[in-house]
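For this view, one protein chain was removed and the others were kept in their places.
All chains are identified by letter, namely A, B and C, in their written order; residue positions are counted from 1 within each chain.
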Amino acid sequence: MDFSFTKDQELIRKSIKEFFEKECPKDKVRELKEDKKGYDPKMWKKMVKLGYTGLVIPEEYGGTEGEFWDILIFMEEMGRNIVPTPYFPTVVFCAMPILEFGTEAQKKKILPKIAEKGEIWAYAQIEESSEQDASGITMSAAMSGEDYTLNGSKLFVSYANVANQLLVVARTAEAENPEEGLTVFIVDAGAEGVVCDVIPTTARDMRCELRFDNVKVPRDNILGEPGKGWAVVDYIQQHAAVLKAAEMSGGAHAVLNITVKYAKERKQFDKPIGSFQAIQHRLVDMLTEVEELQYLVYKAAWRINSGSPSRRLNSIAKAKANGVYHRVCYHGIVMHGAIGWTEEMDIGLYHLRTRSMEFDAGNTDYHNDLIASELEKSEPEFLTLFA
Amino acid sequence: MDFSFTKDQELIRKSIKEFFEKECPKDKVRELKEDKKGYDPKMWKKMVKLGYTGLVIPEEYGGTEGEFWDILIFMEEMGRNIVPTPYFPTVVFCAMPILEFGTEAQKKKILPKIAEKGEIWAYAQIEESSEQDASGITMSAAMSGEDYTLNGSKLFVSYANVANQLLVVARTAEAENPEEGLTVFIVDAGAEGVVCDVIPTTARDMRCELRFDNVKVPRDNILGEPGKGWAVVDYIQQHAAVLKAAEMSGGAHAVLNITVKYAKERKQFDKPIGSFQAIQHRLVDMLTEVEELQYLVYKAAWRINSGSPSRRLNSIAKAKANGVYHRVCYHGIVMHGAIGWTEEMDIGLYHLRTRSMEFDAGNTDYHNDLIASELEKSEPEFLTLFA
Amino acid sequence: MDFQFGKKEEEFRSEIREFVKEHIPQNEYGHMFEEEHEDKSWEFSMSIAKKLAQKRWLTLTWPKEFGGMGASFMERLVFSEEVGYWGIPGVGMGVSGTAWVGPSLMLFGTKEQQEKYIPLIAAGDPDGVWCTGYSEPDSGSDLASLQTSCVRDGDEYIINGQKVWTSAAHRSRWCWMAVRTDSNVKKKHHGLSLVIVDMKSEGLTVRPLKNYVGLHYFNEIFLSDVRIPVENLVGQENNGWNHLMQALSFERGVALGFTASCRRMLDELINHTKETGLIKKTLVRQRLAELEADLEGARTLAYEAVWKMENGLSRIYEPSRDKANVDLLFEKMSRFGSDILGAFSQLDPLHADPRWAKIGGIYENLFHACPGIAIAAGTTDTQRNIVGQFGLQLPRSY
Partner (left out) sequence: MDFQFGKKEEEFRSEIREFVKEHIPQNEYGHMFEEEHEDKSWEFSMSIAKKLAQKRWLTLTWPKEFGGMGASFMERLVFSEEVGYWGIPGVGMGVSGTAWVGPSLMLFGTKEQQEKYIPLIAAGDPDGVWCTGYSEPDSGSDLASLQTSCVRDGDEYIINGQKVWTSAAHRSRWCWMAVRTDSNVKKKHHGLSLVIVDMKSEGLTVRPLKNYVGLHYFNEIFLSDVRIPVENLVGQENNGWNHLMQALSFERGVALGFTASCRRMLDELINHTKETGLIKKTLVRQRLAELEADLEGARTLAYEAVWKMENGLSRIYEPSRDKANVDLLFEKMSRFGSDILGAFSQLDPLHADPRWAKIGGIYENLFHACPGIAIAAGTTDTQRNIVGQFGLQLPRSY
């Protein structure tokens, strides 16, 4: 058992941390809130140069061939610094499933562009119902000759406004089981018939509505097998759940630290407010929650990294992250008093991202149901020992 | 608007309070915990003599023809004093629906026995599934000539061990809608084929398993219409919900008072423990909850008393009571420290009744669902004003 | 026991609803706290204030001789409810003037002050808009520790210092300010005074303090050698703490309309789940029911507090109990409502584009407003302190 990172991992963390602290101080975050693109292309270029977009991509496709741990650490630090970039959609939502499900040709063509050139990708799954399971996907892709024709619309597609390419999940066949008949398409964001509008959201992570009006997609642009797209979606959700939870864990840690620091400095009734039990005990509960979340994320990541992912742990990590992140932000702000509610303090910047993060890769109800499904399948030890 | 009781009502409360304080101090409650019958026949006789079992029964049937308020006040005081008696099953579960649904002959025959003689009744609805809705009722009653034959078993029938008569809900016809085809029977507790076993429960309110083996019941013993028994069950549940909530509200109030008193007296670190925010703020939240519950119960009762019962308010009262009663007991005990966990203190006696009270007349999930059904039917004001 | 309003109140309610039908567009509900943010909405608010003043509703609890309608506590409750449910703007003109400046001046202001300031408020005049300068950077919950100095200089006072969290300062003509007129005191509660500061004074600057969503509600006020005439002292010099406590007591009941706002928001949510069929889902049903029960409870307690006031039975703790209760309700509503709205709950409430925003963006608004609500007018914990001391008679815990 080992609850620590290796020295190499600590070094990676240190360099990422320093990069973000230098390149993305909170003033930059505030500045990017008003930016139309929602990210800083110069910073993005630097990230690409440092190999960050290729962290989990093998060397043969232009990446640095890191472990899952490397990207996990990266996401934690990103969450700690709330860095606005198209990293998550590009790398987690798109590059990772392409690496897993792509044909050799697709991988050779696409992955180096992401790893070496920082090509931006976006992932389109959610629709008007905002359901995260397969039943929420109704957009149709009809086959016509060698091509498919996409019609319908997608919502909350992050950074689609600046994406070159899209992964789009659509329904190619009707089936009783909604998880059947789905197909994932690689779609050129500039293709005819694709219209993109930015939806104003509090996280300013460039959520877009994408409308597809008779968009032609060649058959070669299918990722994975036609009709078996749910396997790809599921892979994306499982991995994104853990990495989004890592981002949230980093953010929750930062919020806790900010608040504890404030509770030591701020005095009322001639005492630091942290000496009042109402404040102190809540901070203690926050500490426990934050530490718990951190290790739950690591535990899920450890299973992925060692090649035996646990659906149960992945869902636990995300379900916990959803709850903890909000509670820590809410109570953190309230403990600050009025100043915590202003844009002068950093804490609000974290809270603005709560709902965006919650819905990426699955909200709590959704993951709780997945956990229950795993419990249904499991066999308790007390029955097996004496069996 | 008036948030106070009338002087007459206050006098009624005072006399009930004094009766319980005199006749049922906590030592008596402890003593009755070990009693086989689960109540004190002498005290029961006194209650009958004072007219308590006839509170809501018209004078023509031997009662005192009080308002619903009177029995509500009675239940509050009973809950405050946690008095072990077969009052609730006899009066609330049985006398009240008999008054509502009984034929003139049934009312004339039965109600005076309850009001004047204190005949004990019990109500059998719940079965093995422990579900509170109609789907939980599977026991069958088959018609054979002029009689019905009951087969099956009922669980958690309170005070059936000492009951003379039973109200039993059984299925006389199968229907797609489980609320159809139910019939309520008046069954002699001593009838051939009825077997009663006391289930040991923490509340010691004599929960019984009743088994019915070819028990013959004459057709005249149907309460309400055959096949329309759900109307009776629903009436019972709606009224029992509010009166059980009143009992719980009285109990929760008592627990709060006990705990506040202790928090003022008990010193640690040279201060009353009530001066620590962790304790004080929790007590404050308890106060709010207890006061809220109290008025929610009154509000539901007011609607019943004025002849326009509100299903929404009835369910709100019980759903709230379930949560508040447990939380107040749990936190009350913990605030006491170790002494709160012992049988020396009264607070544990209240907590022992938590789960029994929760399941009488509907648990929280059940009532939440009923509330949602009412919301579905309601029309919001903002739509009607401008319609 | 009787939980119904009387005939008089119901008639008043109908009258208000007629007003609403005529003047308040209902497609824009839910922009809580936004009144002072934009020039446009402020102008609209002030136009409604003028109309309310004509009805004497702007200052309905004031005595008739001061331009009020001498409304009872119950009528005030009805009015607050309708304001909350229909989102009637302009009601407080920044709250301070109508809620406590006016009543305080009646109580301990000079006749000259009464004559100068009160009619402007009651008339809904732009010169009747007030803000309140209590909080300072280092004194929030601990109000008595305030440091802004106010030194007599002939016929004037000279004020130096800083105020913060001043809502509506950017819309106000006057500031109702607590200052320190004596700093050589043993107890910090001594040496305080209340003064009226002209917001147009030389040396006074207002700096916007936007909230983290971008809403301009709060301000800082910087005071550098600001001079006010001595007649702007309200009440006695150095007796400010007592006056302050009196003024604060008028703040009670400000939260009255909150449960009606909750009612409206919950009605909107229920209606949305009916329209979309979401109400058939088990978890949606459970959440709606829990909110319904909590709201019914909060509302009933709020009524009880008013009834006690009306009947002279009020103990001091009820408004604090209700504020803390409503803080928790707002938080739960914002969370449950967001859960029900799903991914749509991430929309920016300040740019609630009807193309995407569900229910006009009110839940997104609430989600980010609710920590602010829990802080404003005494944090939830501060309210609990008050209830502990006065409701449960427990020793001070802070």
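Just so it is clear, contacts are C-beta pairs under 8 Å (C-beta built on N, C-alpha and C of every residue); 3 or more make two chains touch, one makes a residue touch a chain.
As the structure is a computational prediction, the values presented were derived from the model and not from experiment.
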Subject >> Displayed chains contacted by the hidden chain, counting the whole assembly >> reply: A, B, C
Subject >> Full-complex contact with the absent chain, from A:Gln106, A:Asn164 or A:Ser275 >> reply: A:Ser275
Original post:
Considering the whole complex, which of A:Glu179, A:Glu344 or A:Asp369 touches the chain not shown?
Top reply: A:Asp369
Original post:
Among B:Ile57, B:Ile186 or B:Ala203, which residue is in touch with the absent chain?
Top reply: B:Ala203
**OP:** Go through subunit A and note every residue touching the omitted chain.
**Re:** 1-5, 69, 260, 263-264, 271-272, 274-277, 280-281, 283-285, 287-288, 291-293, 295-296, 298-299, 301-302, 312-313, 315-316, 319-320, 365, 367-372, 375-376, 378, 380-383, 385-386
Original post:
Which positions on subunit C touch the chain that was left off?
Top reply: 282-283, 286
Original post:
In the whole complex, what residues of subunit B lie against the chain that is missing from view?
Top reply: 126, 129-131, 155-156, 199-204, 207, 209, 267-270, 276-279, 326, 330, 333-334, 337-338, 340-345, 347-349, 351-352, 354-356, 358-359, 363-365
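The working rule: only the chains that are shown with their structure count from here on.
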**OP:** Taking CA centroids for every chain, report which one is farthest away from subunit B.
**Re:** A
**OP:** Kindly indicate the chain pair that has more C-beta pairs in contact than all others.
**Re:** B-C
Original post:
How far is the middle of subunit B from the middle of subunit C, if each middle is the mean of its Cα atoms, in Å?
Top reply: 42
Original post:
In angstrom, rounded to a whole number, how far apart do the mean CA points of subunit A and subunit B lie?
Top reply: 50
Original post:
At what distance in angstrom does the C-alpha mean of subunit C lie from that of subunit A?
Top reply: 39
Subject >> Sites on subunit C at which at least two other chains make contact >> reply: 381, 384, 397-398
Subject >> Touching two or more other chains - residue numbers and ranges from subunit B >> reply: 276-277, 281
